[in-house]
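A protein chain is absent from this complex, but the other protein chains hold their places.
Labels run A, B and C following the written order; every chain starts at residue 1.
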Amino acid sequence: MFTQTADQDLLEATTADYLRVTWTPARIRELSRLDSPFDPALWRRGVDLGWTALLVPADSGGGSVSGNGLADLLAVAYQFGRHAAPGPLIGTNVVAAALARWGTKEQHGGPLAELLDGAATAAWGYAPRTGPRSGNGLRAVSSDDGVALTGTVPLVETGTASGYLLLAAADAQGLRSHYLVPRDAPGVRTSPLRGIDLTRRYQSVTLQDATVSAAARVGEPGSADDHDELLLDLTAVLQAAEIVGTMERAFTTTLQWTHDRYSFGRPLGSYQEIKHRMADLRTQLEASAAVTAKAARHVGEGSPDARLWASTAKAYAGQVGPELIQDCVQLHGGIGVTFEHDLHIYLRRATVNAQLFGTPAAFTDRLVSLTETALGGGK
Amino acid sequence: MFTQTADQDLLEATTADYLRVTWTPARIRELSRLDSPFDPALWRRGVDLGWTALLVPADSGGGSVSGNGLADLLAVAYQFGRHAAPGPLIGTNVVAAALARWGTKEQHGGPLAELLDGAATAAWGYAPRTGPRSGNGLRAVSSDDGVALTGTVPLVETGTASGYLLLAAADAQGLRSHYLVPRDAPGVRTSPLRGIDLTRRYQSVTLQDATVSAAARVGEPGSADDHDELLLDLTAVLQAAEIVGTMERAFTTTLQWTHDRYSFGRPLGSYQEIKHRMADLRTQLEASAAVTAKAARHVGEGSPDARLWASTAKAYAGQVGPELIQDCVQLHGGIGVTFEHDLHIYLRRATVNAQLFGTPAAFTDRLVSLTETALGGGK
Amino acid sequence: MIDVDEFATRARGWLAENLPPADPTRDTFFLHAATHPTDEEVLARAATCRELQRRLFDGGFAGICVPPEYGGQGLTPAHQAAFNREIRGYDYPAEIQASTFIPCMAVLLEFGTEEQKLRHIPRMLRGEEIWVQLLSEPGGGSDAAGAVTTATRDGENWVLNGSKVWTTSGWWGDWALCLARTNWDVEKHRGLTVFSVPMSAPGLEIRQVELVNGSKDFCQEFLTDVVVPDTDRIGDVDAGWGVMTRWLYHERTISGGSPYVTGGGNRPNAGPYDIGSLIEAARAFGTLDDSRTRALLGEAQTNVLVLRALVEAVTRKMAGGALPYHAAAMTRLFGGTSNARRAAIATELYGEAGVVWSPDEETAAQVGLGYLTRQAACIGGGTTEMARNVISERLLGMPREQRADTVAFRDVPRGPQAGGSGA
Partner (left out) sequence: MIDVDEFATRARGWLAENLPPADPTRDTFFLHAATHPTDEEVLARAATCRELQRRLFDGGFAGICVPPEYGGQGLTPAHQAAFNREIRGYDYPAEIQASTFIPCMAVLLEFGTEEQKLRHIPRMLRGEEIWVQLLSEPGGGSDAAGAVTTATRDGENWVLNGSKVWTTSGWWGDWALCLARTNWDVEKHRGLTVFSVPMSAPGLEIRQVELVNGSKDFCQEFLTDVVVPDTDRIGDVDAGWGVMTRWLYHERTISGGSPYVTGGGNRPNAGPYDIGSLIEAARAFGTLDDSRTRALLGEAQTNVLVLRALVEAVTRKMAGGALPYHAAAMTRLFGGTSNARRAAIATELYGEAGVVWSPDEETAAQVGLGYLTRQAACIGGGTTEMARNVISERLLGMPREQRADTVAFRDVPRGPQAGGSGA
């Protein structure tokens, strides 16, 4: 779906091969019945393909195949969408990127190395400032013992039991900083959440004087506001890439269906109204892929327009992605709303990606703010 | 388009006959070149058909043909939409209704009688509270000479040169009251506006110590806020009825076009995508007519749900009406954007009705507020 | 005949004495439920429905418009409408109105023999027979007349083979109307016949179909040499399409206008999409005064109110002859698309909360799962695409689609997946 280098093609192909065999739709339906579908061994084998290394520079143990790690990771995330594969791909990569950019040497040697070799996964505990999932925010109190974190994080994705959470907490002066918190740190309590994705699981996190060492801080004191914005850009691009994958899979499935299915003695695809809808959907798919690829290039290169394009990609793909798949459901008729059909696994993944870590509406608003600023009249 | 009584059918038929002969599309295009298309003689002949009497009780010189004058007027407004006929139909009727309900005996004998016999027309100087056309509001200062009005009214429709304006002004205590102001009163200055309707013309009005007698007040002191809401209901229903008329005309024209026009050797209407669009448009037309008729019944009867239905009618018809006509333009191809074709006449009228006296968005918000109140949690 | 007001008064008194109040927390409608009843709970509810129906029968309120010779009250639609107003707020056997009374009883009344009517209708009215529809087929889609389930004559019996799907309540129903092909050598509409079949018939296997939201109320049936006596044939041989036309008509009256159902019919309640529920959610999220939120709330409620006005207007115009019968397709189209749009609006309003929720957030769960099945509103009971065909061809008189199925049915192209589940 993307124009990319031969090395990127290879990365995508090996990922696609692995996911296709490992995460068949039937297997995903089975896993949906389990409490804890995460499989450490399978995750490690994926990590061996390079899944967590791309946003980390070579001197920190990672490596890009093209010089733009986010553009590389685009194809991996796209394939995750096409297979509705469990992760936690995005969170682990985003936290790895944060550690690589702003982490200490100790953090590189410890947690980051674990993410890079698949021993651990990570989640970014982002909470929107407003709306239904706005968290209370964490407070950080420093003492000789370290930093004690208290508060709730509305939602993090699950992964390895002993993985990491990247959480922002405000000190007494209101300065927000990021901390890397082990999931199994004392004072960290998680509660399972439910949701529409079949294999991705989420938890809410409550911290009560969860104490980490002062060395757990990631980045300069007070840098979390700025850093959150960059992590949001990375997350948005990767979510958009997954959405494009779900769109492609649903579209392709449906195109085949219009070929095979006959209605009133004619293939479904011979009806002009169906043809025109498919043309609209194909165009939306191409447009989603185009804006997402462009966003990956800009964000990966750290260009001045990076934030604008990341916001546009998430706003657009997040809006049209789930709607495209719903139209595919409609074109399938009743079978499209049955559990045994595959369409819904892509619809679920697309919708979760669209709504979490900033809704399309939130990114649309962000885009306007960025434009205001660029025009010189912004707030 | 509406289910109505035989008397209402007759009123509609005589109106339709008169408008069809008088306001041909060709004539409307000619009038668009004139500065002042209002024709007092033609207006009087229309008034003779009953156009301004329906919202006025018989004992004030008016009369309904069914007991629900607004339901009667619905069909007249609908035909005005179908012919994109100039008025000022809505403003004159709304002011007549205001005078009939809240006016003094003197106002009934004078101005109202002029509206009823067609000697004068009237306009309601409504200004939304927010948005691009929010006026500064008028201030009223009482003295022995009467009441001096100062301020601007963003927009009123033109009509007879010596007609009336119904304007709300606030006194020193902030109480808003309505006043009936002759257009040619001293201190009243008008400036012509331009717009997209070909025959309806609008002016902005500036009053500088425009003095009217205390007897020019319409209704109790401080009643304008409440009364404005009712006038808004009446206006909304009549605008929606005109919009339904424009929709019907554009739809019917286009249905014929899909029959007559051949593309690739087949009638346009044999293409399934075109058929499905026409089905959507037909449904929107029926839905618009249905909700408008229901609103007319409720508002005409003064039922508790009147405001809810009036808001819904304007919100819905105002949203889908212009869009329906745009789709008709699309189905016509290039000829649909030429001045010599008729479609744009209806598009102009529908769009003006949709946007003036409260946008569809404003009525949607009003609907939510009314619903909140009805549910007991409103503000 | 008892006058309507008097009848309503009598009903009011009887209901207060005899029917339990409705439980507003119980959502009987699969589309909105986030959690689904166990099979045992479904069967218990079915038993309650039978018992409630029996009470109605004993009280003289079952089959209000059904002739007395079949156990009904012989009254008018006005009486039924009055009763439906009175019964609001009471628990009533909502789950068996459709499909037992419409379309099944309605079809029997029109096409059944005297013996068939005497045999089944009183039992339906007493809650003893719950009927379901063996109509759709896995390969059929929108084309009801394209049924390939086949009935072959064998002396005084017919032998049925094939598969049916989308049978609501199939696994706990007693009897079914079943559409089958009895002649493959004529044009498709002319080779169909309708039968009544006991759901317990040997050779009839029933499998529950799980939907995306966890509901298991729909079933698929596999018929293998199911023997049906000719006396259970409904209507003439090969005249099934005439029966079907009315069958489908009665099915569509579920959205209003049927004289044969008690209460409002099985119309889904508004659930999480009810404007009160949406406003409450927005208030809880702190977004109620946000103008974008209000635009969405207003759009949702506009959809509801316009649909109500449209149904009333079209019903009135059809009754008065101002619109032909096919105009009902407009209400189906508007109902379907506006319902789907409301599900999208709810998802937008809920944002993060509508895709991941804590176990106690029942309404959020309904929004999340409801979004996944939202297209059911545009599929079930005839797709919105079919409605658009009907509107354009029948109401607007636009040219009919080119057809490839006017030859003998056996020669109609059915594509690579014909007869399969298509999945």
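Of note:
Basically, a residue touches a chain if its C-beta (ideal position, glycine included) is under 8 Å from a C-beta of that chain, and two chains touch if they have at least 3 such contacts.
If you're wondering where the values come from, they're calculated on a predicted model, not measured in any experiment.
Considering the whole complex, the hidden chain is in touch with A, B, C. Within the set A:286, A:301, A:323 or A:340, the residue that contacts the chain not displayed is A:286. Residues of chain C in touch with the missing chain: 290-295, 402. As for the chain not pictured, it touches chain B at residues 128, 130-134, 154-155, 191-197, 202, 204, 257, 260-268, 271, 273, 322-323, 326, 329-330, 333-341, 344, 347-348, 351-352, 355-356, 359, 361-362. On the side of chain A, touch with the chain left out of the figure occurs at residues 3, 255, 258-259, 267, 269-270, 272, 274-276, 278-280, 282-283, 286-287, 289-291, 293-294, 308-309, 312, 315-316, 361, 364-365, 367-368, 371-372, 375, 377.
As a working rule, only the chains that are shown with their structure count from here on.
Between the CA-based centres of chain A and chain C the separation comes to 41 Å, rounded to the whole angstrom. Taking each chain's centre as the mean of its C-alpha atoms, chain A lies 51 Å from chain B.
Each chain gets a centre from the mean of its Cα atoms; for chain B and chain C, those two points are 43 Å apart. Residue positions of chain C touching 2 or more other chains: 385, 388, 401.
Multi-chain contact residues of chain B, defined as those touching 2 or more other chains: 272, 275-276.
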